[in-house]
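Note that this complex is displayed minus one protein chain, with the remaining chains in position.
Moving on to chain A:
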Amino acid sequence: MATLALKQLKKQYPNGYKALHGIDLAFGEGELIVIVGPSGCGKSTLLRTLAGLEDISEGDLEINGKRVNELEPAERDIAMVFQNYALYPHMSVFDNMAYGLKNRRTPKDEIQQRVSEAAELLGLTELLDRRPKQLSGGQRQRVAMGRAIVRKPQVFLFDEPLSNLDAKLRVQMRLEIRRLQKRLKVTSVYVTHDQTEAMTLADRLVVMNGGHVEQFGTPMALYDQPASQFVAGFIGSPAMNFLSATQAQTGLALPCGATIALQGEGLATGAELTLGIRPEHLQVLGAADALPAGAAELEARIELVEPLGADTLAYCRLQGQSEPLVVRLDGEHAVAEEQTLRLAILPARAHLFGADGKRLATREQATAAIE
């Protein structure tokens, strides 16, 4: 178990490309941290600087409070699981797992014992004599994990370890990794571009964008209080809807003509901003229902229906809006294309983002002031 601290960590590649622009993060003992972000945002770079496979250009990396910038990967007491597993093709499963221990001059009987323990844990006992070529994708993945586990390192690093597996296996291995990590209580950093994987695995989540950390927090904190429009759009599936809005005397004016009793704090009247609302937070109103206080009322025509079983997604067209508005309805809702939905955006459910993409503090307009 270990704590991990990154202080103003910067990375510039030899070709001059700046991949990380000053990362400040601190991870606690036994936490499972997931780093998520779109492809090319520097996730792997960050993980590889943690591993010591890439030099740190500026800033400090501390494991258990000790600066490790200059240590070789093997001296940092970390283990890494690679996307393509990187198993030694000419070695048996046993030797693959034992190799790191052999290099550390671990006594033979201890190697034997640790490998069989890990094999037991991962269900590999029957396969110890096989070569990687003779294993399925999921089994190779397990061997790669076993190789990390037997070393009993301070930190596990995972770089998209599940992205070469099929969907079903991915879900299964995801659960297994989570269970294993909780059981071994080893501080882990897990990189993925898949937000579902990130949400389900993480104790805390780092969302990265363009070499910056956008937000760091628990999955639910990021879901409830996204710090930026980028995080809001990245976390949650289907993604949050964004509507352009203008600050008016009476609240926020939406392009379709509706008004919501909300104000972006510190914004002048006439300022442009973005309102975000999650598909699952749009409230469907019956024809006779009264509009909840302060809510904006939208008339949306359904263009496409995606039944998912438990839920149904309706892609709607909204006046004055080019992007379709996605509404998540529960599965029983009978809707058809071309039908018009009456929707409400409740002020408490709306997120506001300024022109710079940062979250705005909101102030609910007293309903009385409208009248």
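In this text, contacts are C-beta pairs under 8 Å (C-beta built on N, C-alpha and C of every residue); 3 or more make two chains touch, one makes a residue touch a chain; residues count from 1.
Just so we're on the same page, contacts and distances are computed from a predicted model.
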| item | value |
| --- | --- |
| The complex's invisible chain, by UniProt name, from "ABC transporter domain-containing protein", "Acetolactate synthase small subunit", "Succinate dehydrogenase / fumarate reductase cytochrome b subunit" or "sn-glycerol-3-phosphate transport system permease protein UgpE" | "sn-glycerol-3-phosphate transport system permease protein UgpE" |
| Hidden-chain contact residue, picked from the options A:Gly65, A:Pro89, A:Pro107 or A:Gly309 | A:Pro89 |
| Contact residue for the chain not shown (choose from A:Ala74, A:Leu175, A:Met220 or A:Ala355) | A:Ala74 |
| Candidates A:Gly100, A:Gly210 or A:Pro292 - the one touching the absent chain | A:Gly100 |
| Hidden partner interface residues of chain A, rising order | 51, 53, 72-74, 78-80, 82-84, 86-90, 99-100, 103-104, 147 |
